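Left out: one protein chain. Kept in place: all the others.
Each chain carries a letter (A, B and C) given by its place in the written order, and its residues are counted from 1.
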Amino acid sequence: MESFSDGVIAVAITLLVLTISVPSIGPGETLVHALLKQWPRYAAYTVSFLTIGIIWINHHAMIGRLQTADYPILILNLLLLMSIAALPFATSLLATFLKEGHGQKTAAAVYSGALLVMSIAFTSLNSLILLRKSHMLKAELSAERRRQILIRNVAGLVPYAVATALAVVSPYVTLAICAAVAIFYALPIASGV
Amino acid sequence: MESFSDGVIAVAITLLVLTISVPSIGPGETLVHALLKQWPRYAAYTVSFLTIGIIWINHHAMIGRLQTADYPILILNLLLLMSIAALPFATSLLATFLKEGHGQKTAAAVYSGALLVMSIAFTSLNSLILLRKSHMLKAELSAERRRQILIRNVAGLVPYAVATALAVVSPYVTLAICAAVAIFYALPIASGV
Amino acid sequence: MESFSDGVIAVAITLLVLTISVPSIGPGETLVHALLKQWPRYAAYTVSFLTIGIIWINHHAMIGRLQTADYPILILNLLLLMSIAALPFATSLLATFLKEGHGQKTAAAVYSGALLVMSIAFTSLNSLILLRKSHMLKAELSAERRRQILIRNVAGLVPYAVATALAVVSPYVTLAICAAVAIFYALPIASGV
Partner (left out) sequence: MESFSDGVIAVAITLLVLTISVPSIGPGETLVHALLKQWPRYAAYTVSFLTIGIIWINHHAMIGRLQTADYPILILNLLLLMSIAALPFATSLLATFLKEGHGQKTAAAVYSGALLVMSIAFTSLNSLILLRKSHMLKAELSAERRRQILIRNVAGLVPYAVATALAVVSPYVTLAICAAVAIFYALPIASGV
């Protein structure tokens, strides 16, 4: 299960590069200008790459705790992978519409909504493992430690829910929140959260 | 053999996301509307993702029973992988034509036909392993248990054959049957089937 | 080295599906007709998939003989992987031009030429391992057995050289030879060749 999950996540994270297309130069425009103009593509690429990367680190830790996996765990893991594998689409959608007059708020809501769905799938799988399948863990975890992990997971949902709600205000705020979450979890302090 | 198969299946399942393209907005249309209009893309993505995921789970169990693999097993496994790797095409075909006036029945028949071919390849490989290569299994399986597994495999072909035949009636019925199969196998009860 | 090579080969073989595009229907045409018309795409996909799959089986056997790998082996393996990773391009080229009035012979020559280059890279790597790095093998191989393996490798080059030369006669002959090679190596008898 781990090598398959690693494979799907590795392919999804690398397919993100398709978000960044080679620009065509308009009349009277330089390539520098054309490249700078598509900054939403680089921003969306970076935020999605870091987010999937951090999900992988956490997924690795989650699966590493398991001695074995039963059918419900495999199926819930599959749903989690489906939400991760859909992110290249959500990323391209945001990158395409962020600066457009029409559709920018919808695109931002879909993007942070997709991250929210992924986080919910992750939290559900971790809850299943820690609350109902704890006999499958390699080492026993205290109830205290398990609660701590899950609270941290649930806390991770809040910013995405807020970002999705704020898409009606501004798609830039939505992207900024998603970026802040990725940067926060990339800081050394986050490893001990 | 297992890591290579896992790799091919992981890439194929992740490439499915290319089925979902970023829509262009028509005049007087909102992005919400444009996104909703392409619901066949999300439906085809979801059904194919779950189906390939469940094939992976079963493939993993099948290969896990083997101690070693000889040449006929490798080649038949390669044919199975070829049928799985072709699914992103069949999925895009269905997603593109499901709502079109022309070609929708053909596309649906190709889609469920592709799933049928994949199931036949899977059943053939499992038959080869369980009936003629049983000396290569890690643990001996009773004739009863082997028959049980194969009957279950053959039973899995029936809905896809029916779905393909019913494409001439309605492509929606075809898709619904394929979706029902995926959901059925994703239920906890299916692990014990 | 093995897991990286497996990964590259698995991605390359699965990317072949991009060769098969969803057709657009011309006026007065049915989808069935449009799908049948692009049969070169299915043919090229199948031949390339089988060929890469068989190369993987042989690559796996070649690497499996090695206890360790030094720098020249790693670099030559990298060149082999580069030739395999380029096959999705050669496959699409053949699929696009096989039925065209212009360019069909060139496309066929490039296709079988690409398979020839891949076979030369494979044979070179195997020669390096068996002739000059035999102290790195897990088990000693008799000079007789090593010669046998290499003769078989060199013999495998001949049909691709012939197919490339015959592209000026007919691209269909070229494709037929490449297909015959793939089918021959997929037969059980080939495992003992």
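To be clear about the criterion, contacts are C-beta pairs under 8 Å (C-beta built on N, C-alpha and C of every residue); 3 or more make two chains touch, one makes a residue touch a chain.
Bear in mind the structure is a predicted one, so any value in this text is a computation, not a measurement.
Among A:M1, A:I20, A:V162 or A:A176, only A:I20 touches the chain left out of the display. Taking the whole complex into account, chain C touches the unshown chain at residues 1, 3-4, 7-8, 10-12, 15, 70-72, 74-75, 78, 81-82, 85-86, 88-89, 92-93, 96-97, 102-103, 106-107, 110. Where chain A meets the omitted chain, the residues involved are 3, 6-7, 9-11, 13-17, 20-22, 25, 30-32, 34-35, 45-46, 49-50, 53-54, 56-57, 60, 186, 188, 190-191.
In this section, only the chains that are shown with their structure count from here on.
The most central chain, judged by C-alpha centres against the centre of all protein C-alpha atoms, is B. Where the sister copies chain B and chain C meet, the same residue numbers recur on both sides for under half of the interface positions. Shared interface positions of chain A, i.e. residues touching 2 or more other chains, are given as 11.
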